[in-house]
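With one protein chain removed, the remaining protein chains of the complex are shown where they sit.
Should a chain be cited, it is by its letter among A and B, assigned in written order, with residues numbered from 1 in that chain.
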Amino acid sequence: MGYQFSIHHAHMSSGMIKQGRKLENKRISRRGFLKVLGGLAVTAGAAAVFWEMWRPKGGPSPTRTLKPNVYTQNGKSLVSIVKGNSDTDIETLVRRAVDAIGGIGKIVSTGKTVVIKPAVLTSDPNCAPDPVVVAAIAKMAKEAGGTVIVAETSGNGDTAYNLSKVGITLAAQDVGAEVRALPSEEEILIEVPLGTKLTTVKTYPTVYNCDVLVSVPRLKRHGSTAVTMSLKNMMGTVPQSEMNRLHNVDLSQCIADLNTVMKPDLTVVDATYAMAGQGPTGGEMVEMDTVMASGDPVAIDMVAAERLHKLEQQLGIASFDPAEVRHINSAAALGVGTNNIDDMTIIEESIS
Amino acid sequence: MIGKIEISRAVTALLAICFLAAAPILGIMYGTTSAVTFGSFTLISPLELALVSISARTIPVNLVVPGLIVILIIVFFGRFFCGWICPMGILLENSHVLTIRKRRKGVGALWKNREKWAILLPILAASFLFGFTAPYIFSPPGVVYRTILSLMFRGVIGADLMVIFLILALDLFAIHYGRTWCNTICPLGTAISSLSFINFVKPKVDHKRCIDFDFNCLDCERICPMRIPVTRADRWAMMECNKCLKCWASCPVKAVKIDGFSRVLHGMIERPYPVFAAKKTQAQKSSRLSMAGPSQPLSSS
Partner (left out) sequence: MRITRREFFKLLAEGAAALGILKIASLIPSWARMDIVRPPGAVEEEFFNSLCVRCAICLEVCPTRAIVLADFQDGVSAVDTPKIDPITGPCEFFRGRCEEVMQCSKFCPTGALQLADRHGVKMGTAELSPDRCLAYIGKECVVCDEMCPVPEAITLTSDLKPVFNGTKCVGCGICVYHCPAEPKALTLRPEGAKRTKWLK
């Protein structure tokens, strides 16, 4: 008997039976061709729009270029040096230093955005300004009615971590300032019209668009540029990749060029402890209990360099020639400020 | 025709990959199939634990509990990893349409799987004798997961990805039916199946409904990718079962039940095609040997 039905091995190859489909030899029609063309045009247009939106933009003409220094007297730049002793309240020192040259009210008024830029290279508190100094300036700016942002790009490591580790994040937030790690923002490309070696540079919107820029470095030596103070602090307004590029071009000249578009309106140098002998890391921390302030970054760098040189001579450490610091001289040549002692008025005060 | 079960299994494997990729970003879990950590709490796969212990001549104390937890899960639930999570397994099953040659069908040919011992034992011996633990790269789920993580975190694809293609090519050239890599070679699979002692979830044939005695059916055995003789398997043969549920889905008379899950699966049977089996002759009925192919029958103990 037995008609047999074939055993259906439908499930053998785990259920996926391919349906063969014959690809016919199709010729493309006119309509099809136009569709493809239209599609390409739309894609190109969309790509162009996206490119416009996402590329690093050249900004409008720089808003921060060489504004005149407001902290002057009889045409000379004012530089204040306030010295205390180990017990002096640091905030008092800062307030005295800034008030001695004219007070923060000269640059900050209600509604202005104030960016405080501390020099935070690593997570080592010795390399960064004292958080109390940063907080004091933030407080003063807030009292004058400004909105305060503390911003920085660390050269080494993660900026947010470094700011937190050196104590600046907490100190700034305690006085109501916002803390921003610049690398979290999108880079913008700006022109440097007065630059000799630098024609364009990448930076961040926060520092570029602010009304008032306050530079807060610590008094430190440096391996190649001899000192790192206010002028070199502006390296922290560019991305880490850009910092590399500037070293490749010509570091000292690039620092000077950068300061033509990133000139700080006020500089407060934290010299409570100075790093002598070696820098910007690994040097000897020497107690100086001093805070300096000026509206002229070149002048204050010049004065601070001389003070550091004197300190090193006192300590018997091999020192540098403050008149030969290239980036200070180049910046003076570009008109960022003055490095001539005769064009400065130095106000020295002592608080006991 | 892709059944619901196959889709569910592929989706589960995909979800496992997505979870593995998303978890480190959320910070809840890090790792691959070799070992995972939930912060304070880790789990380690038994093969990796064995290789570490053997080559280092001691079981690291902090790995005892992590290893034991995974071993216990395998002891009670068997080789479900191979059927539901391993991406290589899903890939192999669905690529059988590309098989180069026609495969030899042998019903319930579990005896053909023995080569795996000639692979796992030398690997263990090599780690003991000369501390060589490189066969980790032949654990395909590990390779897949490491490749994904390497791509996510470093933007590069490791060279060991070619292991996946190698295994795929190997399997496509296989002579016998089923997931040849999985059931004959994979050291991780062998290690897992050799631990599946208790194995709660396994297929069980209701012999009152099974038509095998009267008809040449054995669809369940023909379709099993692990080559288990489903109708006649004892618990030792069932250790191979990777819970793919194909036997359950392909039985024309619903004679295959899944221990412990019958209620859940009750309404989910799918029968895409009717299957007509040929009636057996009397001689065929009396000789059960004819159904087992050219091998020995299972031990009758």
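Throughout what follows, a contact is a pair of C-beta atoms (placed from the backbone, for glycine too) under 8 Å apart; a residue touches a chain by one contact, two chains touch by 3 or more.
Everything quoted here is computed from the prediction, not taken from an experiment.
Student: Which listed residue, B:Pro66, B:Gly83, B:Pro140 or B:Pro225, touches the chain dropped from view?
Tutor: Touching the chain that is not displayed is residue B:Pro66.
Student: From the list B:Ala10, B:Cys82 or B:Leu110, which touches the chain that is not on show?
Tutor: B:Leu110
Student: Out of B:Ile7, B:Leu72, B:Val97 or B:Ala134, point to the residue that touches the absent chain in the complete complex.
Tutor: B:Ala134
Student: Determine which one of A:Thr72, A:Thr113 or A:Asn156 touches the chain that has been left out.
Tutor: Going through A:Thr72, A:Thr113 or A:Asn156 one by one, A:Asn156 is the residue touching the chain not shown.
Student: Pick out the residues on chain B that sit against the missing chain.
Tutor: Output for chain B: 24, 30-32, 34-37, 42, 44-45, 48, 51-52, 55-56, 58, 60, 62-63, 66, 110-111, 114-115, 117-119, 121-123, 125-127, 129-137, 142, 145-146, 149-150, 153-154, 156, 158-160, 236-237, 296, 298-299.
Student: Residues on chain A that touch the omitted chain in the whole complex?
Tutor: Missing-chain contacts on chain A: residues 121-124, 155-158, 161, 222-225, 243-245, 247-248, 250-252, 280-282, 326.
Here is the rule we use: only the chains that are shown with their structure count from here on.
Student: Go ahead and note the Å separation of the Cα centroids belonging to chain A and chain B.
Tutor: Using C-alpha averages as centres, the distance is 57 Å.
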